[in-house]
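Removed: one protein chain of the complex. Kept in place: all other protein chains.
Here is chain A:
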Amino acid sequence: MAQKLPDIHKKALAPIDMVRYSGASGDFNEIHTVPKVARSKGFKEPIAHGMLLMGWAADALDEWFPGRKLSKFTVRFVGMAHAGEAFIIEGMLTTDNAGELQIKDASGTGKLVGSFELA
């Protein structure tokens, strides 16, 4: 029954993508954009907003299921995403209207795992 969905390859994340998402979302937490603040908080460099990855995952659902609306969408942020990394979104349909997805970097390290139900 489970049906694999086509992998979606994202181009490498650029620092400006995090700046742009900060402005668009209003989430100006400086660990996403200011290297000095990120380092002072124990990160080696700025980390991407979790909600930037969840937004990508929503875009993947739009590509996999054009014209379908969501009824539930749940994600867990399992790893930090940084500029310079490219990502793959993988998905699996487990029933007629529900499934799972994940975002990994090129080395296979997980960044986001989630589940969804279509309306």
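We adopt the following convention: contacts are C-beta pairs under 8 Å (C-beta built on N, C-alpha and C of every residue); 3 or more make two chains touch, one makes a residue touch a chain; residues count from 1.
Please note the rule applied: contacts and distances are computed from a predicted model.
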Identity of the absent chain, which is to be given by its UniProt protein name, from "Acyl dehydratase", "Stage II sporulation protein M", "Binding-protein-dependent transport systems inner membrane component" or "Aspartyl/glutamyl-tRNA(Asn/Gln) amidotransferase subunit B": "Acyl dehydratase"
Chain not shown, touching residues in chain A: 10, 17, 20-21, 23-32, 37, 40-44, 47-56, 58-59, 61-63, 66-67, 69-81, 119
